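The complex is shown incomplete by one protein chain, all other protein chains being positioned as in the whole.
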Amino acid sequence: MPDTAVAVVRCVDPPAAVTALLAALGPVPAGVPDAVRAQLGIGITMVRAFCDGDVGAFADRMARGGAALGFELAAGGPQPVVVLRPGDAAAARRWCGEHASGWRVRAHGDCLVLTRGDATAGAATGRWGTESFGEAAALQATIDLAPLRVAAGSQWPAWERLDGPARVLLAPIVHALGSGTRCSLALHAADGLRLCASIDASVRGSPLGALLPAVAPHAELSLPADGVASLRLDRSFTQLLRTPQQFLDPAQAVVAQSFLSIADGIDGASTSFVDDLLGGLVEPFVLHVLPPEPEADGPVPLLQLPGFALVAPLRTAAAGELVLQAARMLATIANVERQQRGRAMFLVRPMRTETGHGLVAEPGPWRGPGAVPLDLALSPTVWIERGYVVVASTHAAAMRVLQSPGEVPQSPSGDHLLVRGAPLAAWLAANRPVVELGRMLDEGEDRAAASRFFDLVQAVVAALHSVQWSLDVGDDVTRAELVLERAR
Amino acid sequence: MPGCDRRSFLRALGALPAAWSLGPFGSWLPNGDERSLLVLELQGGNDGLATVIPTGSKQYAKLRPTLGAVRKGALALGDGTALPGSLAKWHGHVIEGRATVVHGVGYAQPDRSHFRSRDIWQVADPQLQRVGAATTGWLGRAADRLAGQGAGVPAAALGQLEVPLALHGQRVVAPSLRSIEDFQWSAPAGPVAGDSPLRAIVAGAAAAGDLRAFVQQTQLRAIELADDLRAALARYRPHAEYPDTPLGRDLQLAARLLVSGFGTRLLHVGFGGFDTHARQLPTHTALLGQLDAALDAFLRDLAGHQRQQSVALLVHSEFGRRAAENASQGTDHGAAAPVFVAMGGSVGGTLGQVPDLDDLLDGDVRCTVDFRSVYAELLQWLGLDAVAVLGQAVPALGLWPATGRPK
Partner (left out) sequence: MNDLLAPWQPTAGDPFDLAKVGHLVRRGGFSASLAKRRELQRAGPLAAVAQLAAPGPDGAAMLQQLLTFDDIQRVRAWRVWLVLHGEHQLQLRLSAFWHDHFATSDRKLLDPRSMALQQATFDRLGSGVFDELLAAMCRDPALLRWLDNDVNTKANPNENFARELFELFTLGRGNYSEADIRAAARAFTGWHVRDGRFHFAAHLHDAGDKELFSARGPLTGDDVIARTVVRRESAEFLAAKWLRWFVHPEPERAEVDALAAAYEQGGRDVGAAIRQLLQSRLFFSPRAYRSKVKGPAEFVLGTVRSLGGRAKPAQLAATMGALGESWLEPPSVEGWHRERAWLSPAAWLLRSNFVADLLAGRGQQLAPAPRTLMPDSKKPVDLAKAAFLLLLDAVPARAVLDPVAAVAAAHGADADAAAAAVLHAVACLPEYQLL
């Protein structure tokens, strides 16, 4: 591999990696529509033809001793270089002769080096042989960020050019990409597919690092067993709103300040929304998505929204009361607005149990014509119990979340998104007609096409046990991980 | 139409029935020195007493124990009021006579609902009960009448998703413009070039009969005006640097439309965030700072294009805020407040009675100028019958010097 390569993907044992990756991917999910299955079948047949038969055997012939793909920067864009150490050199050369038109193939020791067209690979002194590729994995990659940044110029993502939500969401990644020297990637094929990336830089210590909350290990309420998804976004809204001009562009900072001007009026005259209300909660917050739980009596909407519950541990008891007070004001405002639009108001009432108390807004009985509108299944709830405040779209969701045992998570900080396949697929299946209509109206498809689309989505989702994404910002390294696990 | 003089071409088209130009957008006309009005609405209820500060009143400090800090560095206007430091550039325009501050503008029995009061201002009807099917806005009615003169009036909202009620007319439906590119002629591959065969296809199509001739003339006129607009936009060079804020962008788009011969006579721009119930000082200062920078660029840009006499500007809000600050260092919904008028040859300086903080009405600044008086003089300046547009006569105000006042 030439020294000048700025990004290299490497596979130490291609035959084993192919076997492991295929095993991790698993068979085509049951329930995939026949038309899609047929397309996949054609694709697989084409791959087999391309490989002259079995893929594993092909990998063995071509690269039993390893394979690497590198990119060099050139005037016309990145130029690929492929280095293979074949198990059967003659067969590999023959294959290249047949299939790799447009590539130049040279032997280099027991390796084959392929370059595109007339490009010549730079000199190789073995730099890439000694570079660290991080943890062992089926596929590994290492990228030199500095030369890429120079080459990309203004195309490289810059925090200043992002707009509002992206500035907050992407700050750790964009900062790491902008200041790190090396990005390592590893694709593991054991226990599902796991893609890990790490960059040797961290937003901590930079001015933007203030966006990350200072975390004290605390128990989080875990997602109930049948929960659809949970998201922990490791950002400090307290910091964001305390000095919005530091994190937002001037116009958006003014919007944030205007919001505070109203919010400070809502939570009570003598208190500060940022210091007393947000500051009284422990960040980061966690959002749980739960399967819908229809009320037993009365008509229910044709589309059952999942329950959403935002959970935050309380730092001070006073903060809980402030949240309740703000909720009461917001409910009043929302009711006035509903009344102006001719909608029935929600009945807002305080509730108390032996273990907790809160505020529940419930819709009145439905008397209108036709199917029940979506919002009739909502019962927005703010609940305080066990040292947590829960803001939920339904009372049931709030109660479900509070039944979960609290546990101190393995990594108390960092973004974490978990989506579970089976409950999501079940939700889709139960709500297909209205979900399909939504797609028909959005995309202009007819019912049959929308139905085919969701057949596929549902089959794929059902075949997944879970998808997880996490982003962990250490003191001097930023790590991201994407894990896909097939249902068993 | 190469070789065809544009003005004679348009004059010839002017002989066509007026209804032809009354499409959803009215039509474009060469703009020359036609007078145009831009209305900037500060949404949420701008605090008039922190925008034009009655520094001469002893009550101010009592009413505003914390928010009174805005007086620090305030710039005097000479009649016992001052503008806060955040409006420094605007202060220069007022002092030098390009802009006018009108004190105490509002209406009797003020409504404290954002929506209702906004509707009242936009419809120009203090007795407005509910917005009905046929409710029209004051700018919409003005646009109807400008169209009635055969002038085909494009009135437009800028930078807003919805066309505000103010622009709803009986006949004229104003569009909401977010980008000027909407009005350039494009083919699938991109803008239609000057030598594109597409032009010959449209111009060369045999258009027998009255209706086809009408369609073809409309198309040719559109193409020609799109070309003119493109050329004019290419020629447009800002004479001032606009701040990179939504308001700055909206006002620059307005300036481009006004100076490029687009023929837009009435423009409406919204600028929100003024509902400052708590911790008002930093928020309001930042908002006024954005307003100051954008307005200053707009005025200097139009002056650079010699349009300061033919464009007028009105800045208003749906209501002012209560005279006394609340317990959250903010202010609640109030009543009368100052408005700004600028350019178009208006008098400049200050106008009307300085708010008397010793003589409040229910804790609010008294209304001393009916907001419709401001509208009326702007309408007259545009050459319209203000009584017809507003539905009644209102007291004169004197925004224009008596000698130079239009009929």
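We just call them A and B in the order they show up, numbering each chain from 1.
What we mean here is this: a contact is a pair of C-beta atoms (placed from the backbone, for glycine too) under 8 Å apart; a residue touches a chain by one contact, two chains touch by 3 or more.
Note that the structure is a prediction, hence the values are computed from the model and not measured.
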| item | value |
| --- | --- |
| For the chain not depicted, the shown chains it touches | A, B |
| Hidden-chain contact residue, picked from the options A:Val28, A:Leu114 or A:Met440 | A:Met440 |
| Identified contact with the non-displayed chain, of B:Ala166, B:Leu225 or B:Leu299 | B:Leu225 |
| Sole residue of B:Ala187, B:Ala231, B:Ala327 or B:Leu361 that reaches the chain not shown, by the stated touch rule | B:Ala187 |
| Residues of chain B in contact with the chain not shown | 19-28, 131-134, 152, 154, 170-171, 173, 175, 182-189, 197-198, 200-202, 204-207, 211-212, 214-216, 218-219, 221-222, 225-226 |
| Contacts of chain A with the absent chain, listed as residue ranges | 301-303, 340-342, 367-375, 433-434, 437-438, 440-446 |
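The working rule: only the chains that are shown with their structure count from here on.
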| item | value |
| --- | --- |
| Whole-Å separation of chain centres (CA-atom averages), chain A against chain B | 45 |
| Residues of chain A that touch chain B when the two form their complex | 250-251, 253-255, 257-258, 260-265, 269-270, 272-273, 340 |
| Contact set on chain B toward chain A in their complex | 44, 115, 244-246, 272-280, 282-283, 286-287, 290, 326-328, 330 |
